[in-house]
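The other protein chains are all here in position, but one chain of the complex has been omitted.
Chain nomenclature is as follows: A and B, assigned in order of appearance, with residue numbering initiated at 1 for each chain independently.
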Amino acid sequence: MEHSRVHNTNNNGRGGQPRLVLEVEDLYVSFGGYRGRTRAVNGVSFQIHQGEILGIVGESGCGKSVTALSLLKLVPMPPGRIDGGTISLHTDDTTVDVTALAQDSREIRAIRGRQISMIFQEPMRSLHPMFSIGDQIVEILLQHFAMNRRQALDKAVALLERVGLPEPARVVHEFPHQLSGGMRQRVMIAIALACEPQLLVADEPTTALDVTIQAQILELLQALQAEMGLAVMLITHDMGVVAEIADRVIVMYLGEIVETASVDQLFTNPQHPYTQGLLRSIPNWTDQPKTPLHSLAGAVPELLDLPAGCVFVERCPFADKVPGLRKPSLIETEPGHFVKCWLYTEEFVHARP
Amino acid sequence: MAHPEPANPREEAAHVPSGKTEAAAYSYWGLIWWRYKRNRIGVVGGIALLLLYALVLPAELTAPYPLNERHTGFLDVPPQFIRFISPDGRFSPRPFVYGLKQERDPETLRRLYVPNEEEIYPLRLFVPGEESWTFLGLTWDRHLLGVESPGKLFLLGTDTQGRDLFSQLLYGGRISLTVGLVGVALSLVLGGIVGLISGYLGGIVDDLIQRGIEVMISFPSIPLWIALSAAIPAEWNSIQVFFGITVILSSIGWGGLARVVRGMTLSLQNEDYVKAGRINGATTWWIVTRHLFPGTLSYMIVAATLAIPGMILGETALSFLGLGIQPPMVSWGVLLKQAQDITVLAHKPWLIAPVFFLTVAVLSFNFLGDGLRDAADPFSGQ
Partner (left out) sequence: MPDPDDILLATEDLRTHFAVRRGLLRRQVATVRAVDGIDLSIKGGETLGLVGESGCGKSTLGRTITRLEHPTGGSVGFRVDNQMLDITNLSQNHLRRHVRRHMNMIFQDPLSSLNARMSVKSVIAEPLVLHRAARGKELEDRVAQLLTTVGLQPHHMQRFPHAFSGGQRQRIAIARALALQPRFIVCDEPVSALDASVRAQILNLLMQLQQQFGLTYLFISHDLAVVRHVSDRIAVMYLGQIVERGPTVAICQTPQHPYTEALLSAIPMPVARHERRSKRIVLTGDVPNPASPPPGCRFAPRCPYRQQICDEEIPELKPTRQGHTAACHFADELELVGIGKTGAQPTTA
């Protein structure tokens, strides 16, 4: 249970470094449109290890979902296009570069569900309204495993039980519209886990749910991850959710990673001006009610014409102290804590507050 | 905890994505136009329709010959070629046609028309016709394109009665294409009003109207049209018949439109701006006229554009069956009646020309409608 917590990124290979599952390097994705190309993801690199929950946070449109969809080649092409980078998926014996696979090739379909599976914000949209829950799970099992329908149905019931649905033997014969939002999300998780993937990508799995249901789903994800040694990539815009269950966090802004750290590092010592501003703008439980909140100026700009230098320059309170027009790169400021900001270079250390 | 104080806490900048995007400055209709312009097929459809209407509406001017003029001695003439190379092999900058010579096929003894290379008639713009015509109060004797007498210009040949098919086509197109427009306009008014009422009032009224429309829509349209047109009194004059036919055609079309409008009205009513309007003291009339009607208008236009081809085809079908427009008025359906027979077609294939025009018109309306539909969704793929 506890082992997943121990391996944060900052242990540099000593001892039992968990197995690397996925490695994304310098990924660029854009979408064509008549107003020009939307540069949704710009040079994103990260790794996910077995038994780790990687949280990706950022505001709407910063490229979280597109990053996630790229892992499975699910970005609609056209208008989408992978402009560069590699996505290496390490299985027990081989390494596959997902970006090199054709959009609907047999290879990519073998990866979907079997190696990497995905759950989405709105489970109703990913479930087929005309088929029973059981049929939908059985279909996936039959596609990937040699078993008969009877065995598959038994396994479906076991999976539903595993994700904490009451009366799985009944639910298996029900249809999606007969279930509540929280139950549907559990069904989605059961489907995602059906083929025992190495990596579960969860794109805002709790955003459409109420807080009390969200707590249930987060608890379930955490338990599954600890039990099955699953790697989880959890996408959310809610800082609270990552703090609650992630081991490592990536903060994205305008298609770039601006900071990445272990969850404790990020919340005790946020370094990027964006992360700092964001955390301070969240109402705090110790504030006096009805006092002004700290707020970041402006709004997230559009992805159509990105600033030449730092992506945050238009809203950054330190922008005039450092060369905001030159692009900063990710710098390691403490073991496992990377930040993309000039303030943390030798050159501008004086400007740091 | 290292939360550095910002050095220059700037004012919350009022950040409008200005100037960056051309679309940002446009109004709602401007935005639709802007998006429509980017849809190539839609624009092609629109331009084709503009040309078509420009050609058929002033048929008196654009047709080389008046409606139903018979050219005695020129029965079943095949289309003439417009030529640029004169008999001596030189290029002639002004296109011309040869005169026509009658011959007999030595085997079948059928009458044939062959070009007479000794008679050359250059094409001219605004040639005087034999009689002057009046259209929209304008009286003139010229035709847009023609040749000097005694030459003849039969771009698409003539029919058995010696009438110039191209001229007939333009006059027929005027009827066929306006029947669609007028019919749709009628359905639009009727369907729009009924749909708005049904959607806004809801409850029992809505239920009754919807059931009524369902019953109406479930009639097969062609038999219904046939039955209705059979009921048109024989003594009606052409204009009355024309309006009778449009009313018949729109009798079914409006039901579909009313449902579209009702659906839109229902979904628009759930928009918060309608609630905001009511909070701010808006009356039902205000909500319907300021919010619901403009909200459904773009969709009505799209639905109407897509409904026009059905009406045009409906008129053609009725006239083809002899139940629609009656001679001496012509429409494409009336013209096609001549081409009913397969043997006729084998010998006079040019009589099928109305089908080509019909196809162009129907396709263009569909292209235009699709283009408008994609453009009408205000936030689609901005």
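Going forward, contacts are C-beta pairs under 8 Å (C-beta built on N, C-alpha and C of every residue); 3 or more make two chains touch, one makes a residue touch a chain.
All of these numbers come straight from a predicted model, not from anything done at the bench.
Though it is not drawn, the left-out chain touches A, B in the full complex. If you put the hidden chain back, the residue from A:V98, A:V241 or A:C310 that touches it is A:V241. Contact with the omitted chain, checked across B:G73, B:P95, B:P122 or B:P294, is made by B:P294. Residue A:F267 is the one among A:F145, A:F175 or A:F267 that touches the chain not shown.
Note on the undisplayed chain: of the listed residues A:G43, A:G134, A:P168 or A:G182, the one touching it is A:G182.
Touching the omitted chain from subunit A are residues 59-60, 166, 180, 182-183, 210-216, 218-219, 237-244, 263-264, 266-268, 277-279, 281-283, 285-287, 289-290, 292-296, 299-300, 315.
Although one chain is not displayed, subunit B still touches it through residues 12, 14-18, 23-29, 31, 207, 271-273, 275-283, 286, 290-291, 294-295, 378-379, 382.
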